[in-house]
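Reviewing the structure listed below.
All protein chains but one are shown at their positions in the complex.
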Amino acid sequence: MTDAETTLAQLRQLVDEFVAERDWRQFHSPKNVSMALAIEAAELMEHFQWLTPLESREVAAQPEKLAAVAEELADVLCYALALANELGLDVATAVRQKMVKNALKYPADEFRGRYGPEDTGPKDLGPKDSGAEGKRRA
Amino acid sequence: MTDAETTLAQLRQLVDEFVAERDWRQFHSPKNVSMALAIEAAELMEHFQWLTPLESREVAAQPEKLAAVAEELADVLCYALALANELGLDVATAVRQKMVKNALKYPADEFRGRYGPEDTGPKDLGPKDSGAEGKRRA
Amino acid sequence: MTDAETTLAQLRQLVDEFVAERDWRQFHSPKNVSMALAIEAAELMEHFQWLTPLESREVAAQPEKLAAVAEELADVLCYALALANELGLDVATAVRQKMVKNALKYPADEFRGRYGPEDTGPKDLGPKDSGAEGKRRA
Partner (left out) sequence: MTDAETTLAQLRQLVDEFVAERDWRQFHSPKNVSMALAIEAAELMEHFQWLTPLESREVAAQPEKLAAVAEELADVLCYALALANELGLDVATAVRQKMVKNALKYPADEFRGRYGPEDTGPKDLGPKDSGAEGKRRA
């Protein structure tokens, strides 16, 4: 079943049953789960550590590497859902609320093509920039 | 709409539209998105940094603190979904596959009450342990 | 040679020679080095992931585990020094300046036994707290 057919609740339950079946709730203090999540996030980063931004995009076309990345991303998701379970947080609600906040903080008109207030616009587009047309980034 | 009614695809689309609307795909190389995710995971950890494991569980009953944690968790989720979007990964599939792998690595019979191979069992349960009955952890 | 006999400059040179000898400066953009440092910091955290605070202190008396922790700590230090090398930063100066700032932010009189403004004092010291005498933490 894919993302179009799977609810957040279904994935949360999958994680919850796994933890309960192993009597692991005792280890899943929010402190520990947040540490575990951060550790997995670092393992995910490790796949892109020495790659250029452009090379990191090419991973999408490298099945072996992509599968490894998918596995780390799954680990991150599992701990995120485990934390939601431990604290009784509704993930969909939290994400929607944060996206509303983000839209207010980064109005599209003002931040189109700018990643933040400190981003003052395109640098001189010489050969040393990654060559994506009309864009400044790889 | 809550976790029971929201699919992964719906949340992915929310994130995708936000990014597209601001022409931010140029900044969303998987390298950058993995960095952003790790940064948010650390901000989430920060809420539990100096708390005991037991105190971290008590956050569930502290509305102000819980809301702050929910916001950081949402940030982590947003970047996880953004990465799935950039690499064309189906999150539900990845999570299910990883849970199957986890079940093989940690059979319930063998790991009930043990967090890993290095966990050789309960220590001497003296007053200095966190006092959850029958469990070794807070 | 131990910490009493080794200067920051000596360790920085050790790292610098290693990087130069392998023509690795090309990979050591500050962006990459900061990622590498964060990845090693997570690997260091992993050693304490499922331990109670008290158990994490006991690692000091477990030679095998302590050696593994020392290795990860060394990795963190190496990348920190590599970043100092790439950006031309004097580490001793930076640390001293930050410690001055910290002392102003956390006057000893005000923060003795309190980790921050949000720390309002000892909770009820019942058996469920870690049992360090007169202290609230393990």
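For clarity, chains are labelled A, B and C in written order, and residue numbers in each chain start from 1.
Here is the rule we use: a contact is a pair of C-beta atoms (placed from the backbone, for glycine too) under 8 Å apart; a residue touches a chain by one contact, two chains touch by 3 or more.
Every value quoted in this text rests on a predicted model; they were computed, and no experiment measured them.
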| item | value |
| --- | --- |
| Chains in view that touch the one left out, judged over the entire complex | A, B, C |
| Residue ranges of chain B at the interface with the undisplayed chain | 27, 32, 35-36, 38-39, 41-43, 45-46, 48-50 |
| Footprint left on chain C by the chain that the document does not show | 1-12, 14-15, 18, 21-24, 26-27, 29-32, 34-35, 37-38, 41-42, 44-45, 47-48, 51-54, 56-57, 59-60, 66, 69-71, 73-78, 80, 83-84, 86-99, 101-103, 106, 108, 111-113, 115, 132, 135-138 |
| Absent-chain interface as seen on chain A, which is shown | 35, 38, 42, 50, 52-55, 115-116, 119, 123, 126-132, 136-138 |
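Just so it is clear, only the chains that are shown with their structure count from here on.
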| item | value |
| --- | --- |
| Chain contact topology (line, ring, star, complete or other) | complete |
| Residue-number overlap at the chain A/chain B interface, same or different (half cut) | same |
| Chain B and chain C, separation of their C-alpha mean positions in angstrom | 24 |
| Separation of mean Cα positions, chain B and chain A [Å, integer] | 10 |
| Per-residue overlap in chain B, given as positions that touch at least 2 other chains | 35, 38, 42, 52-54, 115, 132, 136-138 |
